[in-house]
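Selected chains from the complex are presented in situ; the others are not included.
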């Protein structure tokens, strides 16, 4: 049936004015980094359920990431988290990853799990704590160089729980001083990705609370510093695709942490709560890929796509595959928007026509396209089925 | 100075038409239950910081609660949590509490920390899990009888993370069946308090997601079942005092879990984020205490006030005292609303006049009143200072 | 191409275990009422843009509704709003509608546009205003009988803007007294649909603020009173499909006002902001249509589907058609969920499997199905194109 389905799909898209060769080239270029911590047990503040098969070491996490890549062909890199993935030999870790066909992606420092950080890390009023935090960041830059990573991905839990608790303006200055020191150590090609978050674990103010604060910080640091958008880190109702478009226009969008949320930072499977939002994010990216400003095009092409979800009640490896498939699905749909149709409707200020041009792409069933694309690239047409057929799940569960 | 301050305060309130004897009688009747778990370490999903002095056993928790009561005179009961406060001799626990001048308050079952409950407790599709959950509830009823508690306080973490995960309507039926079995075991004077929560730890749907679902469940169980309002369990913008007023009108408001939030269920010190909201809640309660319907008056008088906060970065015992003081402060202010002034303004549809009558009470400084009230009742005028002066903090820290 | 597309679609659904005959029967049964006011100019508080062609009289509105029905075949009824559609001869209005192949749907009283209602209608502290409001409701019951409508659809703007402004509990009683009087006048087959709203135009408290208050009111009135869910009337993050499922389980869901929102009560084209949410609402309805409780099945079958959107910047008639098509699309997708697949996954507590069973239906492209269904029923395969081809837009614009 696949052939017939694809033939029909192709014809339909041709009628819609879509060149599927370009679509497939774009799909081929899509690389999604998976996070090492997504293969280990995670939970809520109420309970971390242990899953049989959860990865326990950096090496097991790489094993799992390799399986996800084998099934999907879309996940050639794995992000690491220090100290969760600390080893005494990072070159070995890198070699292990490469032996599995992976590279090490972003290096993620941890500045929230040691007692000293209760009142902040790079914003702490105590200079010794800021020193310790900065040293950890510098250590991560070194690790990045060793493992061949091109990105330092920074999320700060820093903030306060009560009015008056700390000097808000001064903390901005302290953070900038620390990050400037770290920025100076980056190799020319490296990126510093700066994440923001609306709240949690700080419940009154978060030092980098929104894209504006991350953007302003990145601007002060220099061109290698960029903003990282975690799709779960916004206020209710925030138009994330607008922020994405805006940052692309400013040439400061560095990457994504993809996950889903309905309420807080729920860290659910990507695209599971509001798939249209994910599609609209990709629509803005695809639109930027065609911008007349080459700088915008380059920025869009260089986006680092990363998954950052927390599997509390679902089996980890297939949940990660599900996220990857959902990302591919919405990206593929975004590629089916006919830009000329949108442009013409916008020019005649035809609201219904422009909305239709975008939404109708979302309504396409890209199953036949993705199956054909995968087969043409030597991949299983149904990656999830391939995973279940692989017997890997049994191997995982044997871990205990 | 206190005397002069109080004299001036008294004169001012007399001019405002307030009878301070009634105010003091109401203050005297205010009993606030503190939670045993509030004296132990708590945290966010990112980190539980250990505090030197955090209570480690049910007995240490009672010690701490007794100190809070000694300082404030307002906290004669301590809520317990099973299994966190499990002992092999509940009569002993009760006796220990009583020896410290306390009684055991609400018994709080835990239906979220065992692996079986990953997919729900009394709503679990697996009948054996529902049985286990119901048995735990029944055990808690027995414990309540043994410790002399008048209330079973129920919070369910039950819910789902994804569309389709479980049959929503069927789970309502399962929960009702379980609770009916538990309800049947209550002694005549006991209350079953049913809490609701907007989200977390379930991130798609929570089986008791709002007051309406808790209220409907309580109504089906019978008159001893009532709704418990946790002030941190609502959607952003929800008018909590409206819900309070509504439930009082329906004679189904059983009690409160007080805490503060700005974002999610942040569990901060009571009254620290939006003191006016706490005041307005008490304004509705005070208004109900004067209802012409005796049933509404009784309902308001019988409210169980409980604190449920999580001290992540603050010292636990003084944070609890702070919450108690904030509750007293806002309750005292609510008692300073002149009901006749409000009524007359409402009758002439004078928006500004009615708003003024309520807000102006909030603007009073009730410090002199509370100090005088405490001294008259043999309590320290400044409970927080009394705590720091008591040397108890050093004792606590010696726990390690 | 349509035939090939449909053939492929049919084969695919057969493989997914879906019986398309049942799907088409359900589609055929779907009747969506359009609102007369949706054909007239509407706006925000900042500006009502006039549209050339906006309907100016009840008769023009019926003309427009008839066009929507002619194009879609799904909109046999038009809701009216009193006094916006006031005439001196309702029998004539009915006859006019019937001559156009329509029936008059729900009658919507207006209790917010006269100066007397500034402080409330059925909750007003002034008994004369409550009388006036009740009389208007009674008038609307009479009109409903005259025009052959089976439903009185009640939305109250009643509420307050400031704390203390009005006696919250007393207003509940006043509203109940008024509605009891109105309820008593309903013919046996008539329904009273009670709508709730989170906020606006009242900005402190709304007397019927959520489903729980509407549900409780309906319960006190009697079996002919039911809850109406407007999809734009909830707090951010509220799980609307959960509320829908819950009300169906309680046999109290009477109908919908469909529209879209991203922020407040934005009243945008149905399904335009979050199509997955609309799909999930229909998934719960379709699930209820198969409940083992006949009462739940009947309740689901009898839902009154109504559109209530406000076209501020878009052409009105095609915007209405777009909303109708979006409703049909998401309903059709919901019918493609394989209930057995969901049930089995739920029973084995397979989160990923259950989620997949639901989401995969959403990912189907139902275009071929709807085109085939329409053609089989003598309707244009593409209703929007049919509208533009009809020349009706030119006629409309001639209205000025």
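We just call them A, B and C in the order they show up, numbering each chain from 1.
Keep in mind that, in the parts below, contacts are C-beta pairs under 8 Å (C-beta built on N, C-alpha and C of every residue); 3 or more make two chains touch, one makes a residue touch a chain.
This is a predicted model, so every value here is computed, not measured.
Here 3 copies sit in place, and the number of copies making up the whole complex of this structure is 4.
Assume only the chains that are shown with their structure count from here on.
Arrangement of the chains shown, judged by which pairs touch: all-to-all, with no pair of chains left without contact. Averaging C-alpha coordinates per chain places the centre of subunit A 38 Å away from that of subunit C. Under the contact definition stated at the top, the residues of subunit C that touch 2 or more other chains are 236-237, 239, 351, 355, 359.
Interface of subunit B with subunit C (complex): residues 119, 125-126, 161-169, 172-173, 198-199, 204-205, 209-213, 215-216, 234-239, 241-242, 245-246, 248-250, 280, 283-284, 287-288, 291, 296, 337, 342-343, 345-347, 349, 351, 354-355, 357-359. Touching subunit C in their complex are the following residues of subunit A: 1, 4-5, 8, 11-12, 15, 236-237, 239, 262-263, 269, 272-277, 313-315, 318-319, 322, 329, 351-352, 355-356, 359, 362-365, 367, 384. Partner subunit B is touched in their complex by these residues of subunit A: 43-47, 49-50, 112-113, 115, 117-119, 157, 161-163, 198-201, 203-204, 236, 261-264, 266, 268-269, 272-273, 312-314.
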